[in-house]
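Apart from one protein chain that is not included, each protein chain of the complex appears where it belongs.
Moving on, here comes chain A:
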Amino acid sequence: MKLLLKTISFLGLGLNIVPAILVFGAYMSPDTCKLLMLIGTVLWFGTAPSWMNKDKAAQVEEE
């Protein structure tokens, strides 16, 4: 489950940078880029808090 959440999170993060690179290379329109970045943002904030904060707590306990 955690692996799935992490995968979705990093997919969301990727959707925030890859489309902009494609716009720079003239492979994508700015409007598509904006939509994909919004989807990426929702994916990131929808999944990252559930594993990032748990990872942090586990790390503190280990130390």
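The rule is short, and it goes like this: contacts are C-beta pairs under 8 Å (C-beta built on N, C-alpha and C of every residue); 3 or more make two chains touch, one makes a residue touch a chain; residues count from 1.
Operating definition for what follows: contacts and distances are computed from a predicted model.
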Hidden chain of the complex, named as in its UniProt record, picked from "Aspartyl/glutamyl-tRNA(Asn/Gln) amidotransferase subunit B", "Peptide ABC transporter", "Purine-cytosine permease" or "NADH-quinone oxidoreductase subunit F": "Purine-cytosine permease"
Footprint left on chain A by the chain that the document does not show: 12-13, 16-17, 19-21, 23-24, 26, 30, 33-35, 37-38, 40-41, 44-45, 48-49, 52-53, 56, 59-60, 63
